[in-house]
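A protein chain is absent from this complex, but the other protein chains hold their places.
This part shows subunit A:
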Amino acid sequence: MTLHMTKTQKLLRIMGNNMVPILFLVICAFGIPLSGYSANFLASEIVIRISRNSFLIVSLLIPILAGMGLNFGMTLGAMAGQIGLILISDWGIVGIPGIILAMIISTPISVLLGWWCGKILNMARGREMVTSYIIGFFMNGIYQLVVLYGMGAVIPVRSNALLLPRGYGIRNTVNLIGIRRALDDLLLIRLFGIPIPLATLLVITVLCLFILWFKKTKLGQDMRAVGQDMEVARAAGIKVEHTRIISIVISTVFAGYGMILYLQNIGTLNTYNSHMQIGMFSVAALLVGGASVSKANIRNVFLGVILFHLMFIISPMAGKNLIGQAQLGEYFRVFVSYGVITISLVLYEVRKKRDQHYVGLQLAADQEALQ
């Protein structure tokens, strides 16, 4: 016997489960006319944002599959990617070969960092998210040590355009002129006047297909099992710790590649800031797409990129037109990014409890049916 819900209960449940995307649709519906941007402008901006950010966001999917929540430790991968980019800029390797080489350099660093991060998260079971968040901060210190003090002193970097005047340490901003839009411009077509970087979108599609394929492999199934219930998975003979570490390693490596794609689109690297914001923005975008801490898929990624960045593009102008201060819109979008993460985290915890409650009711109903 199952516990039946009334139609209104069902509707409320669906609404509750999709509250964040609905909220964003409302914000965007109000904001677009206020901002006064043309549809063409918005469409081309959105295409840019999709090609720029979706790879990074997809990298969050696998740890969620493995039940480790939102991997705020993706900043580790971003750091690895940035180190790769700094090195290829120093060696003067440009274009697609430069991007590929940067990816190759970032891979071992990402694997090492991801493995270490996974190890630590295994020690902090039950609070992976806050731990991965602090790991990001901790590694930022090490990253600064390497880039600000090590490069040029211990790690050979010669280019004067990269080094600080004192002879070691990388400048605050690095101009990635050599690889700027290298991948985006490889296959650029115009559709109704909207430039579409086909090559980048192709790479993202391949990654999405990989994720879909990966979920069906033995390892992917193992991860799902670990994510559902660690103890059951262990009893079934899955190496739980190992599987969890692998999921973080994969996520970190992809985050590194994603960061390289992101920066080739932007064209300049904020050596000490770029990686810190990227984790927050990616997580927020994924959550806006309707993902939760325990469940996310590729649809969430793209819906999230579109809605979140639409809000990002329109809010300064909307703020200016509404109250006369662009600054207000800036603060508004920061508030919304953090607010969305907060709401999603709260909803996740509340829902977890509510589901436990339903399971309890179900159990009680079953008991009664037996008697």
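Operating definition for what follows: a residue touches a chain if its C-beta (ideal position, glycine included) is under 8 Å from a C-beta of that chain, and two chains touch if they have at least 3 such contacts; residues count from 1.
In this text, contacts and distances are computed from a predicted model.
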(request) Write down which listed name, "pH regulation protein F", "Periplasmic dipeptide transport protein", "ABC transporter permease" or "Circularly permuted ATP-grasp type 2 domain-containing protein", is the UniProt protein name of the chain that is not shown. (result) "ABC transporter permease"
(message) With the missing chain put back, one of A:Asn17, A:Asn140 or A:Asn297 would touch it. Which one?
(response) A:Asn140
(message) Considering the complete complex, identify which of A:Met129, A:Ala225 or A:Val253 is in touch with the unshown chain.
(response) A:Met129
(message) Using the touch definition from the top, which of A:Cys28, A:Ile88, A:Ile211 or A:Ile341 touches the missing chain?
(response) A:Ile341
(message) Give me the subunit A residues in contact with the hidden chain, please.
(response) 120, 123-127, 129-131, 133-135, 137-138, 140-142, 144-145, 148-149, 323, 325, 327-328, 331-332, 334-335, 337-339, 341-342, 345-346, 348-350, 353
